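One protein chain is absent from this view; the other protein chains keep their places.
On to chain A.
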Amino acid sequence: MKTLMGLGAAALLAMACAPSAAGQERTAVKQGFDLRSQSGKRVLVFKPKVSVGSQSTGAMFEPNAEWTEQAKRNIEAALTEHQASLGNTVVEAPDASGEKALLVEEYVNLFDAVSQAVVNYQFFVGNRLPTKKRDNKTGVFEWSLGEGVRDLPGADTADYALFIYNKDAYGSTGRKLLQIAALLGPGIAVKSGEHKGAAGLVDLRTGDLLWLNADFAMGGDVREADGAQKRVRQLLEGFPGSVADQQTASAQ
């Protein structure tokens, strides 16, 4: 009989001393999709997946319940504020039960799988699928969760669904000391802390993925209200209809 904890120690050690990956961030919008600022859309938000904790000296994730709760509240508040500034209304997904709850769970998982696929096979050079190789910001950003999204609870009351994933591991004191020792001694770069996030917008009529932003090196301390606002701005960087997006769009 196995309990939850598998032995991931080997993998963790491998991570512990790997050179730190450079900050990775990408945004893409489906071709032809245009959301004007202040167009008064309704955005259905499914319970954001948020986990916050520390990173042990050996790079294990140490979940922290208090930080997670705090971050969840902060992020949700910042999200509502951010969308209001774009002229959109955030609709909290209704609490589902029974068959509907199974459906929500399936779509949240499907979104995770699809956004992972985008990150792995389109966003970064090296792993791109042959069909996703052209300029991924215009021609070939074509991903969908399928029309079944119409059956999601609350789908009939909103235009888009927003899915959010966020994970923070703050480097522990031990981890920071290790980082310093590794740098001063053999000159190995040890990464302290991990701050990953992704956000995606889905059309509630077609199921098409309209916009996706993934960022594996984010700023803003989500445990504080100010930090969470900064985080949400980063998570939603390039969100259609935001000013920053129009600037980057015109720069290309």
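Convention: a contact is a pair of C-beta atoms (placed from the backbone, for glycine too) under 8 Å apart; a residue touches a chain by one contact, two chains touch by 3 or more; residues count from 1.
Convention: contacts and distances are computed from a predicted model.
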item	value
Protein that the absent chain corresponds to, by UniProt name, given "Thiazole synthase", "FeMo cofactor biosynthesis protein NifB", "Tetratricopeptide (TPR) repeat protein" or "NADH:ubiquinone oxidoreductase, NADH-binding 51 kD subunit"	"Tetratricopeptide (TPR) repeat protein"
Touch criterion as defined above, residue of A:37, A:56 or A:144 at the omitted chain	A:56
Contact partner of the left-out chain, one of A:43, A:91, A:190 or A:222	A:190
Chain A, residues in touch with the chain not shown (by the definition above)	1-5, 7-10, 12-13, 16-17, 51, 53, 56-60, 62-66, 68-69, 101-102, 104-106, 174, 178, 181-182, 185-186, 188, 190
